[in-house]
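Missing here: one protein chain of the complex. Every other protein chain is in place.
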Amino acid sequence: MAEALRAYALIAGAWIRSTMAYRFSFVMMTVGNFLATALNFAAIAIIFGHTRLLGGFSLPETAFLYGTSGCALGLADLVLGSMDQLGRRVRDGTLDTLLVRPAPVFAQAAADRFALRRLGRITQSALVLIWALAALKVVWTPADVLLVPVMLLSGAAIFGAIFVIGAAFQFWATDAAEVQNSFTYGGNGLTQYPPTIFAKDLLRGATFVVPLAFINWLPALHILGRPDPLGLPGWLDFCSPLVAVVACGVAGLAWRAGLKSYRSTGS
Amino acid sequence: MEALIRLERVEKVFQVRRKAGRLRSVRSEVRAVDGISFDIARGEMVGYIGPNGAGKSTTIKMLTGILVPSGGRLRVAGIDPARERTRLARRIGVVFGQRTTLWWDLPLRDSYELVRRMYRIPDDRYARNLARCVELLDLGALLDAPVRQLSLGQRMRGDIAAALLHDPEVLYLDEPTIGLDVVSKAKVRGFLRDLNTERGTTVLLTTHDLTDIEQLCTRVMVIDHGRLVHDGDLGGLHAVGDSERTLVVDFERELPPVRIAGARPVKVEGPRQWLAFPASASAAPLVAELTARYPLVDLSVREPVIEDVIARMYADRAAL
Partner (left out) sequence: MRVYGAVALRGFRRFATYRVATLAGVFTNTIFGFILAYTFIALWTVRPHLGGYDLPHAVTYVWLGQAMLATTAIMGGGVEADLIERIRTGDVAIDLYRPADLQLWWLAADLGRAGFQLLGRGVLPMVVGALVFPLAWPEQPLTWAYFFASIALGAVVSYAIRYLVALAAFWLLDGSGLTLLAALSAVFFSGMLLPLPVFPGWLGALARTLPWSSLLQVPADIFLGSRSGGAVMTGLAFQAGWALALLGAGQLLQAVATRKVVVQGG
């Protein structure tokens, strides 16, 4: 584990230094990254220009969902976003070059092309989140206050697990990088809106199959003092860290299985 | 002599699915490496050759721990590569001809710096090894260029240096001269020869270029269909099939196999004929005689390739 973190830090550090050599390019890409997510929020703002409530949620409440989901995805994307290149690595054989170095393959694949420009997404989501926290008319209990950082970290871990499971899937389906976009960017698109607007079956899938609801919906509903549309027991609102640990465990197993399959079949 | 690399009946079997009809697919087994045994002693420089798909790369991948063997026993410096991949990685160097182990967008110097820290190479040894590689491989002017901007020959030299900074005991080279120009090839070969004689690094290289083998290796192993069909010195290989070049001639019309001194007819296909002649002989007198006696349209000379050598090897064995 220490060896993996060390390798990750070494490679990520080298990429940061090389990025800083082309500072103009870096600034352009970070701004672009910021704008890409800002446009999504612009669409939400336009929607709220036509209605005061969407699915019963106000703009600050929706912005709270948007900010928490965006920050969680942004963190996962910053740390593990390069994993979606795994299929390409299997196809062109460059995965082999990682396997002959004295460092865990996972750390090398995750740190490769470490892109600080992804801070653009985090920054934009964080700004929206700060605005939402200021604009929300909520009575904050100490538990609620603690729940915000907990849901951000748990959410990031759940998104991270999805990145890794998606990468592991590419050991078998090398062209299927886009499938994981459905769950990462798609999951982000889903959880930035109030859960009340979606069909119950979709919510069940996003709770029990892919645990997207634990990224922000359930803890946020608790903070906002709103009932859960599925009527699930209230203690689930605090289970995000537990779900995150389980998701990471599953992701670890999937990665191992994928790598093992690659090392026995070579393709 | 101590065996640094030892293979005992090593096998690699792949399950492949082949399409049969529209929807059905048939599973079948491909024995990419089919029970290979050999020893390589410390300090040897061995050529490992064979046609495409013979099992060369699969063997290298098992020796480096990338692939797990399906059967047999395999040790490199006493280590089981599949089980202790990262421990072995510190003691071996690997160069893949067709893909770089360097970080594509980073300057060469940054890639080396990463290698230094990843392999935990002591500063003085790193400085010494880097200086040596930079000098002998002529890398000085390239250190600040991102790898993606290097030519194939420059990149290959950069890759070889990266594989040697941590003083590996074994160096594996998979097609190190593929696609290189004549000057780069000569530079790479000279460097490898010195590395082997001066530092005693054990080298195992796969190649399609017979000249690599002739200039570098004292021992050659030939693999075909996953089996070792020759293991010995180069002379032995020459004895079973001396290098021959081939003259491919297009005549104006179909002719019976032409007979001229110094060449033997190999194949006739319509108006096109193949004539083999010793690699050491000049093609010029043959061409002169052919043009004088026959109505020619076009001709070309084919250099000897490993496939021909192996084909002749079988032919000679069958004749015995």
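We just call them A and B in the order they show up, numbering each chain from 1.
Basically, a contact is a pair of C-beta atoms (placed from the backbone, for glycine too) under 8 Å apart; a residue touches a chain by one contact, two chains touch by 3 or more.
Bear in mind that the values here come from a model prediction, so they are computed numbers and not experimental data.
One chain is not depicted; across the entire complex it touches A. Within the full complex, the residue among A:5, A:36, A:130 or A:143 touching the omitted chain is A:36. Contacts to the hidden chain, counted on chain A, fall at residues 22, 25, 28-29, 32-33, 35-36, 39-40, 42-43, 46-47, 49-51, 53-55, 173-179, 181-183, 186, 189-190, 193-194, 197-199, 202.
Just so it is clear, only the chains that are shown with their structure count from here on.
Taking the mean of the C-alpha atoms as each chain's centre, chain A and chain B sit 44 Å apart. Of all residues in chain A, only 3, 7, 10-11, 14-15, 17-18, 92-94, 96-97, 99-104, 112-113, 263-266 touch chain B in the complex they form. Taken together, the chain B residues at the contact with chain A in this complex read 14-15, 58, 61, 64-68, 70, 82, 85-87, 89-90, 92, 94, 96, 98-101, 103, 105-107, 110, 113-114, 117-119, 146.
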